[in-house]
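Taking it in order: structure first as structure tokens, then the write-up.
One protein chain is absent from this view; the other protein chains keep their places.
Order of writing sets the labels: A, B and C. Residues in every chain begin at 1.
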Amino acid sequence: MSHNTFGRLFRVTTWGESHGPALGAVVDGCPPGLRLDEGMIQPWLDKRRPGSSRHVSPRQEADSVRILSGTFSDDRTGGAITTGAPISLIIENTDVRSKDYADIRDKWRPGHADYTYDAKYGVRDYRGGGRSSARETAARVAAGAIARQVLGVNTHIRAALVQLGDLKIDRTSWDWEAVDNNPFFSPDAGIVRAWETRLDELRSAGSSTGAIVELHVSGMTAGLGEPVYGKLDAELAAAMMSIPAAKGVEIGAGFDAASMRGETAADGMRAGPDGPQFTSNHNGGVLGGISTGQDIVLRVAIKPTSSIRIEQATLDRDFEETTISTKGRHDPCVGIRAVPVVEAMAALVLADQMLRNRGQNG
Amino acid sequence: MSHNTFGRLFRVTTWGESHGPALGAVVDGCPPGLRLDEGMIQPWLDKRRPGSSRHVSPRQEADSVRILSGTFSDDRTGGAITTGAPISLIIENTDVRSKDYADIRDKWRPGHADYTYDAKYGVRDYRGGGRSSARETAARVAAGAIARQVLGVNTHIRAALVQLGDLKIDRTSWDWEAVDNNPFFSPDAGIVRAWETRLDELRSAGSSTGAIVELHVSGMTAGLGEPVYGKLDAELAAAMMSIPAAKGVEIGAGFDAASMRGETAADGMRAGPDGPQFTSNHNGGVLGGISTGQDIVLRVAIKPTSSIRIEQATLDRDFEETTISTKGRHDPCVGIRAVPVVEAMAALVLADQMLRNRGQNG
Amino acid sequence: MSHNTFGRLFRVTTWGESHGPALGAVVDGCPPGLRLDEGMIQPWLDKRRPGSSRHVSPRQEADSVRILSGTFSDDRTGGAITTGAPISLIIENTDVRSKDYADIRDKWRPGHADYTYDAKYGVRDYRGGGRSSARETAARVAAGAIARQVLGVNTHIRAALVQLGDLKIDRTSWDWEAVDNNPFFSPDAGIVRAWETRLDELRSAGSSTGAIVELHVSGMTAGLGEPVYGKLDAELAAAMMSIPAAKGVEIGAGFDAASMRGETAADGMRAGPDGPQFTSNHNGGVLGGISTGQDIVLRVAIKPTSSIRIEQATLDRDFEETTISTKGRHDPCVGIRAVPVVEAMAALVLADQMLRNRGQNG
Partner (left out) sequence: MSHNTFGRLFRVTTWGESHGPALGAVVDGCPPGLRLDEGMIQPWLDKRRPGSSRHVSPRQEADSVRILSGTFSDDRTGGAITTGAPISLIIENTDVRSKDYADIRDKWRPGHADYTYDAKYGVRDYRGGGRSSARETAARVAAGAIARQVLGVNTHIRAALVQLGDLKIDRTSWDWEAVDNNPFFSPDAGIVRAWETRLDELRSAGSSTGAIVELHVSGMTAGLGEPVYGKLDAELAAAMMSIPAAKGVEIGAGFDAASMRGETAADGMRAGPDGPQFTSNHNGGVLGGISTGQDIVLRVAIKPTSSIRIEQATLDRDFEETTISTKGRHDPCVGIRAVPVVEAMAALVLADQMLRNRGQNG
């Protein structure tokens, strides 16, 4: 939860720049004895991969992951399993264009981390955005796949795009099956056409748009979360806001809760077959920072891609006024590829909290 | 950032239950040589104190803070200063009523942490909500006063209530002077009457309402925040979501960013007298997780108080269905007293990030 | 494990100065449901208490501990139990003499933290040594008593003094029963007379002596310890070296292992009734940083008390050469009262590692 390490017992450290030789993650504290090989990680990376439709960055990256440590296989284990030792994951960068970086080398792109990295560190790897590139999230997704193994098959972590620009899905048409069958991860097949039209228009205008991602976790057990500063919702909020371009996060009723009255907002309890059954889920599955067993439901606001072709006012490194028009291969809506990243971050938080809860409470 | 400790270099550990003998905080890692005595902490506690108007809980607590360690005074220091040793703060609970807790002992209040504490720990101090009571935030406010000393007089951390129920302030009437001159911390004096009427009605109905708090930090330096998991906005989000009843947080344009186009959302840069001047602040003072030097602007959604007189469906500890109507002394809108807590949490995050930045970058 | 906080899941934060109003500890992450009241902590404090014989400091401190939070009692719990919330412990300082501190205010006592605190912090609470006083260890002992509850009755943590000055016990006379029946915690009753004579002589000469404490933990389970930087022996070493005046720590054969051959040093394994039985314990119960299940055996070297009446060369705060002779109430051998502190630190390490192991490995 600092610098490039996330988590307390299930810990992930990521590294790598957009145009360096590789990027990766070290996953430490993983329980032993879990099945793990590259084939269990690759599908999640493929979901996040650029170049998969005309609506995302055309950069061609295989995003092939290799496991360098932390698993073991012999005739007794019957396939690779985790050993409890740190798991090192590596993904090589292959489609790194030797292009002219002159513009972003000397100018700060508005809305980007260019200026703040220079202000903080005095030096910046400007090639493709360096460490601040969204490419970094590939390592999160790879680590998230391991977190899913920790959580087990009963925990279902799914996210979807519920708003693109000002175009919102029709919630009555929500269908999880639809999510993987359109290039936007939309749960509403009916809106896909409108989103395509919108993105085509933005792309040709050299502009971009924001979006909202919604996460659902089902199969939760009650009791995850540490009051008062390690609350489950607090850590989920941090995890989501650490995703590039995230500008807001809300759980359950979220900002709508501000307008509610107490008798509406509180989720009543009835007797259910395996414990309490709640009459609603305005709290998004968390009370007092601890999971209730209901589905966790949260939303993340993603701002429009800052790298756009439209010319913008900015400064160069000598603080002289200038303009910039960012070329290169960019997603017109980074919110789309944020969907698997939101899932991965949720998996990391939950796996860590599961181990922490087991540590304290047995 | 786990359990009851917040921060990495500037670290705050809080303790205490609502109806125990006392509550407090230990502030560790504080720089030495800062002026500090009780008189510098008490005003912030007074702001958060219950019993100050008919719109907040009538519980009478002096909330007098005592410093038990970590400061020193002799003729050379000319008044008490911090020594670099841990600062122990204690606030005694005085108005603890010996009332009948039978109802909340055996039943779970909807919207409360009652059920989740039982689910996690198997035991629960039900007296006044125990550890999950909002009373715990007094310790945060006390610690936040020390964080302000660390940040220095140039950093101004201010929050205000911008929405109560569905009643939003008129932003064109924003006046920071007004905030401390009404019982709601409203920056818009014109809405006070309407809010009073609304709260009187809710109180007599035995109900409650949600609210939105907005934070502004001015006098920021650029460069605070640690990519990629210790981003300034990620830590602010966690800090805010750890406040009791918080359900959402957004920075800058927040959820509105989802509907924006790239050329609007990105804040252009022009040459200013001391560094860059931004043409807007849709990013809320943070880019790539690092402060830009602009004001930090964020909003926190607070749900309605869950403890209401109106009868609600719930379960008892034997999982039998029943109803509950919560008596006792409660705020009809916990969002009001959340205002100084939001300020305190921002101060804690910023002080910690300041020291961490100084550690890495000198 | 930084500043004033020890542990990762079972976490202890201590605070307080020697001559301040009080000192204390906050114990966080404690499992719920454990029996805990002051009566379970006080006996360990009594063992460490000054003023108990002529061989330790004559300061009169009741060292009465109060629990301010984190436990709960009602007719269902049948006595106070832990709730999983932070446990705040406080011990008031009562015998604080209003004496003249002029000497230690302006001069640095050789062998003490006086100079280094000034060098690091630029300010120093010189009253009785402030934060660097061995009085701080009372809080460790109180917290250690809670750690013992976590570990359970099968884990026996015992320490003894095995050397005072150059006078070593006769190991063939080792008797744990003897330890609590002499003022030195000696396991060899036969050496008590000689140690008394030695201390009487040192006290009248205004001098002091070093000592060696030996720790034995029996009832260990195999599997505690985290390779490679959270090894059980590494954390025990840090814990012991954090005790005031500690200058060395060794486990099992320790420094003697340097002279051994491989076939002697390695502890052979035979089949035992409940798992392996080792033919020796040169490794002190730890292999590869993980407990073997054998007894943990380690030794801690404690230097002579630095506060002595004999005049020593030193500097004042203006870097002028001068001499100092420390009056006040000091232990002629701080190693004696270090015995319960060594036990407490071992308990803290083991409780934390137990929870961490449970977190990762179930």
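One rule holds in what follows: a contact is a pair of C-beta atoms (placed from the backbone, for glycine too) under 8 Å apart; a residue touches a chain by one contact, two chains touch by 3 or more.
Fair warning: this is a prediction, and the values are worked out from it, not measured in the lab.
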item	value
Chains in view touching the one left out	A, B, C
Option touching the unshown chain, where C:S18, C:S57, C:S88 or C:T305 are the choices	C:T305
Candidates C:D63, C:D188 or C:D233 - the one touching the absent chain	C:D233
Residues of subunit A (touch criterion as defined above) contacting the omitted chain	3-5, 11, 13-17, 20-24, 26, 28-29, 32-33, 68-70, 72, 74, 77, 81, 83-88, 105, 117, 120-125, 130-131
Residues belonging to subunit B that touch the chain removed from view	8-9, 29-32, 84-85, 227, 355-356, 358-362
Touching residues on subunit C - with respect to the absent chain	1-6, 8, 14, 108-113, 115-117, 119-122, 131-132, 136, 163, 165-166, 202, 207-212, 222-231, 233-242, 244, 246-271, 275-276, 279, 282-284, 286-293, 301-308, 310, 312-315, 319-321, 335, 356-357, 361
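The rule is short, and it goes like this: only the chains that are shown with their structure count from here on.
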item	value
Most distant chain from subunit C, judged by the mean position of its C-alpha atoms	A
Distance from subunit B to subunit A - Cα centre to Cα centre, in angstrom	27
Approximate Å spacing (C-alpha centroids) for the pair subunit A, subunit C	46
Junction residues of subunit B, two or more chains touched	3-5, 14, 117, 120-122, 131
